[in-house]
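Removed from the display is one protein chain of the complex; every other protein chain stays in position.
First chain written, first letter: the chains are A, B and C, and each begins at residue 1.
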């Protein structure tokens, strides 16, 4: 029902969406989120990015997040792919694609999964900018995004 | 900044997402929704679907919806494609793809556009089921989906 | 003249997709609706006041109070079901 993968080479988000859809005529909605590397962050040019993770825990953390989404909404399938290692601008960093019969479930589950991934999955970004290397700071807005999921019942 | 098209032949959602992304390194998030024809609706097998629209008004209605989304959120681009004519199960009916620097804007704008398209754009579905042809009824849940957009400020 | 256009179930059940109607005494969409309801058959049933009818004037969503002028295009249709 779901697939999670960590990729050290560039991946194709379109292929993942095709694999999710397959030929399943019960799927009425596919919502996908692709996070891409930007060439600008906090006002500085970014030349490349290095993504570190915690092998073993990463997969467990993502499986738990996706499992909770499956318990909470009626879903037909889900695929999550996250890049690690060295990335360049415009590279896909992460894909979250969710299939369901109706659109509201797919939208909610997709946003839920990326919101939790951002705050609960052990990935860290280090940027190489024109002013040298630096670890990316966590964003307060990502912590705030989590709160809506405990406040709403659906 | 945005593209709207009405297609009488099958279209490829992946191609649209690629065109939206281009090589733009300012895009950090792409959220896309694909609505697909299901082979079951209201408990009946559906063999095929005919989508009627109001040429001229359709394009104007979609342009207005997308323009409102651009005024409301900071977006990098948007593509909307809607099929008309005869469709078979698993065919994409509609694609809404939105690009932005950060994910919350893309999620909100994508859901806003499909919610308004469902209630404000002049398309009508007629299903051919095992029990004959029938016009699809509008869903109350689609009217309700619109309300959230007037209640929230962001 | 006012150009009337009908879509989907309305078009099918009324057996007509467009029609020119003289604009005399028609100042808003409601005036046109009242005139059409006086017709025989499916017209009075489909356009009854308790039916959910969507309407557009010159290809923009409108309501029964939207004013009409000579040459306007008025469309009547059931609630939309795209997407």
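We take it that a contact is a pair of C-beta atoms (placed from the backbone, for glycine too) under 8 Å apart; a residue touches a chain by one contact, two chains touch by 3 or more.
Just so we're clear, the structure is a prediction, and the values are computed from it rather than from any experiment.
Participant: For the full complex, can you list every visible chain touched by the one that's not shown?
Facilitator: Hidden chain contacts in the full assembly come out as A.
Participant: Go through chain A and note every residue touching the omitted chain.
Facilitator: Contacting residues on chain A, toward the hidden partner: 35, 51-54, 56-57, 60-61, 82, 93-94, 114, 117-126, 135-139.
FYI, only the chains that are shown with their structure count from here on.
Participant: Suppose each chain is reduced to the average of its Cα coordinates; what separation in Å results between chain B and chain C?
Facilitator: Centre-to-centre distance between chain B and chain C: 26 Å.
Participant: List the centre-to-centre spacing of chain A and chain B in whole Å, with centres computed as mean CA coordinates.
Facilitator: 23
Participant: If you average the CA atoms of chain A and of chain C, how far apart do the two points sit, in angstrom?
Facilitator: Whole-Å distance between the two chain centres: 48.
Participant: Could you list which residues of chain C touch at least two other chains?
Facilitator: Counting only residues that touch two or more other chains, chain C contributes none.
Participant: Which positions in chain A are in touch with at least two other chains?
Facilitator: In chain A, no residue touches at least two other chains, as defined above.
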